[in-house]
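With one protein chain held back, the other chains of the complex are shown just where they sit.
Naming follows writing order (A, B and C), and every chain is counted from residue 1.
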Amino acid sequence: MKRYLNIVWDAIVPSNPVLIIAIGLCSVIAVSNSVQSALLMTFAFSLVMIPSNIIISSMRRIIPEELRVPIFVMVIAAFTTIAVLISRAYFTAIYDLIKLYILLIVVNCIIIGRAEAFAYSHPVLESFFDGVGMTLGYGWVLTAIAVVRELLGKGTIAGFQVLPATFQPAIIMILPPAGFLMIGILIGAVENYLRKKEGKK
Amino acid sequence: MKVFTYSPGGTHLEEEKWTKDKVFVSLQPPSVAVIPLVQHTGAPNTPLVKIGDNVKIGSILGSSPAPISAPVHASISGQVIAIEDRLCPTGAKVQSVVIKNDFKDEWVNCEGVASLEEISPEEIVKKIRDCGIVGLGGAAFPTSVKLSPPVGKVIDTVIANGAECEPYLTTDYRVMLEYSDQVINGLLIELKVLKAKKGVIAVEDNKVDAAELLLNAIREKNLENLIEVVLVKTKYPQGGEKQLIKAILGREVPSEGLPLDVGVVVQNVGTLKAISEAIFEGKPLIDRGITISGTVIKNPGNYIVRIGTPVSEIIEQVGGLNRRLRKLIFGGPMTGVAQSSIEVPVVKGTSGILFFGEEAFTMAPEEETPCIRCSRCVDHCPTGLMPVLIDHAYRRNDLKLSESLNAVDCIECGVCSYVCPAKRHLTDNIKKAKQAILKQRRIEAAKKAAFEKLRAKKEQEKAQKEVGK
Amino acid sequence: MNFGEYLVDLAKIFVSSSIINNIVLIQFLGLCSYIGLSDSMSSSIGMSFAVIFVTVCSSILAWVIDHWILIPSNLQSVLQITSFILVIGSFVGLVQIYLRKTSPNLHKAMGIYLPLIATNCLILGVTFINSMNNYDLVQSIVEAIGASLGYAIALLLLVGIRERLRDSDVPTFFKGKAIAFMVSAIMALAFLGFQGMIR
Partner (left out) sequence: MNSDMVDLTISAAPHVRDKIKTPHLMRDVIIALLPATIGGLVIFGLRHTLGVIVVSVVSAVAAEYIGNVLFRRKNSIKDLSASVTGLLLALILPPTSPYWMVVVGAFSAILLGKAIFGSVGSNPFNPALVGRAVLMVSWTTFMTTWVKPFYWSGMGAMSTATMATVTGIDAVTTATPLSIIKFQGLQPLLQMFGSRSQLYLALFLGNRPGCIGETSVLLLLIGGVYLILRKVIDWKIPLCFIGSVFILSFIFGRDPIFSILSGGLFLGAFFMATDYSSSPLTSRGKLLYGIFLGFITVIIRQFGPYPEGVMFSILLGNMVVPYFDKLRPHVYGVFKRKGEA
């Protein structure tokens, strides 16, 4: 069991897909202006990430090497369709705001990257936990950014008024510039951290 | 008189021409003269004297058979006491002949011609070379070479450069005032050699008196049809060869080309005087007019100084220093070279020697502050370069970018550094970029030549083998 | 809607996708290559052309599939994602093969960017935008041109600024990708000046 926990933990912090590998940024910037969007995005992400990891892992012995990428894409596309249908059915209001980015999960580099780098060469159970870890890793960064942006930009968290009414929200935080800003600072911090770690070695 | 100028670029400098009204005074010959064997741009000379030889004023000390070269002569009479590497005003150590003065002031036999009719252009060029005449404006390019343009190049105009645009310096101004006849004669000699139709004497409009004097002399000699005197605006670097040509004739010397590519020869007025003396008196270049100025020298002025006189002797002869000497500059303050020793000798290209104390460090602060992109360097560059970008590229070691920014066209006038409010060392870095580019080009050319040679050799062998078959 | 109004409508689509709702700065599509390529002028120019070409062609293909196959057979919601990504993927592959065989020069200039484009979410994003807005074929093409041009504009502006920043004393903290994001933040801020120009 410890091994599986390790896989999850590894994806949450030490090799976090968003922070360390810096991929899948489009959706992170786009939907991080509200916590609700971020949560729905994470949910939809998990609906694609985990099953496609499981399927690819279980079929890894029968997928031919040369055709693997198109097959990965097909699998991911199928699950994306499912995720879209579910999101649309149960979370219509939020879905309408961010549907483009949910559709685009199909080209999310994290998912296809894990299919190639992990699921295709690991057993099903490990791939499942990798999927869970990746979802958590993606989700917490996205949600954290969303909390900051929504709090400063609207004074609310997930729609609930948190800050006193006298607070004048900085609208810029929920507009595009702040998305770039937050990611810029985050990447700066991460790269700085990695550089220092490298330096110590 | 119409005032000509070039555009764009350039700047007005504080003139600081304190020695404007000081008549030339001859300094005493030095007790020891140090005469570098290379004082010109071109091939080095080989010594023709040995230690212990006695020489007279005008004895040839060294020469070279190379086409671009000029011999050097003894400037004092006495005994050769050493032939060794000595520090030169360029900052390099150069093989020099050291002569101990016997104070007999004996001359070698010098003979000139009485009139220009007696002598052919070829003889004139040879005489000028034998007398070791080089450009006295600073570049020290052998004059005989300038006067022998390649076949097919037609020279229509000779410009006498009296636009002494560097601050402090007044040598050329004094030459025009005190030796106007020689200047005009020198110009006539050049016109004859180059078969040029027109001579133009260019004088900056802060020296109108010199221009008028020259104009009167020309009128007296009835040379108005041949020689023209024009005023150019007082602006640095108006006296730059390329800027002068653009200002007066509206022509642009092509990149990496020479004035003769646009049918022009530009000659410093001091050089013209030396040419005139060489032809009519047979006098080799053994002394020259120099402006001695600066804040810490007691008696600034214009002096005729023998080539090879060390600065220490000059300081003593003109009355010493008032204060501690912190910066010694050969040439003008914009393009001159700061010296590390007061033992360096005067050479043919020395137009002025400036002495400064502590204030030198406020005049030119060493510390750089960040570039604020004010674009002053771009606005003032007389060549139309982007100094700030070349500087950035050089600091990043991006030679390719420097090259595409035309760094090699820099005339090293120093204006960009002068105007920079952040006091960045632009000129210095562009100069270094330029040198690095030229060096790389030489290496590439050499590589290519070697490669061609190898290929030719292989082909030859192949051909031989085939013949052998 | 008469023809004049239709033209105005096309112009609005174009201006909106290229400038006002710039696909990169306001809609965050194509960010990976936008940030990744923005330190080299020559590759961004190559990439810009490649993106414009592929986006326009893919949009046409996607539109045809959407309107001639998926909608008539009522399969849009189930098969749209899969068919779009397959179409674009195979189209890019074909173009690559075709270029390599027919014009090596063009392949050299554009070819290296093509594999990158297949995963560029901008292309797929534009096809989805077309479908969501129910654009007709001409509108889709105009949207595709506008969006990809908007990508090129944003990329080239960023490249220019990053080229300039090479000579600046950018703090170590922000060196590299981070400063590209910070510049983009201010660029997005400036683009907000156009917001609301078209309802």
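The criterion applied here is as follows: a contact is a pair of C-beta atoms (placed from the backbone, for glycine too) under 8 Å apart; a residue touches a chain by one contact, two chains touch by 3 or more.
No experiment lies behind these values; they were computed from the predicted model shown.
One chain is not displayed; in the complete assembly it touches the shown chains A, B, C.
Here the missing chain is touched by one residue of B:Asn54, B:Asn299 or B:Ser312, and it is B:Ser312.
Screening C:Leu10, C:Ile60 or C:Val170 against the full complex identifies C:Val170 as the residue touching the chain left out. The residue from C:Gly4, C:Pro72 or C:Gly193 that touches the chain not shown here is C:Gly193. Touch with the hidden chain on the side of chain C covers residues 156-157, 160-161, 163-165, 167-171, 173-174, 179, 182-183, 185-187, 189-197. Where chain A meets the missing chain, the touching residues are 168-173, 175, 177, 181. In the full complex, chain B makes contact with the omitted chain through residues 8, 11, 13-14, 91, 167, 242, 246, 252-257, 312, 315-316, 320-321, 323-329, 333-342, 354, 356, 360, 363-366, 369-375, 378-379, 381-386, 388-389, 406, 409, 412, 414, 417-423, 425, 427-428, 431.
Just so it is clear, only the chains that are shown with their structure count from here on.
The touch graph of these protein chains is an open line.
Ranked by C-beta contact pairs, the top pair of chains is A-C. Centre-to-centre spacing of chain A and chain B amounts to 70 Å, using the average Cα coordinate of each chain.
We define each chain's centre as the mean of its Cα atoms; on that basis chain A and chain C are separated by 22 Å. Put simply, the C-alpha centre of chain B and that of chain C have 60 angstrom between them.
Across the assembly, chain B contributes no residue in contact with two or more other chains. Of all the residues in chain C, the ones that touch chain B in their complex are 166-167, 169. Residues of chain A that touch chain C in their complex: 22-23, 25-27, 29-30, 70, 73-74, 77-78, 80-81, 84-85, 99-100, 103-104, 106-107, 109, 112, 172, 175-181, 183-185, 187-189, 191-192, 195.
Residues of chain C that touch chain A in their complex: 25-32, 35, 77-82, 85-86, 89, 119-121, 124-125, 128-129, 132, 172-182, 184-186, 188-189, 191-192.
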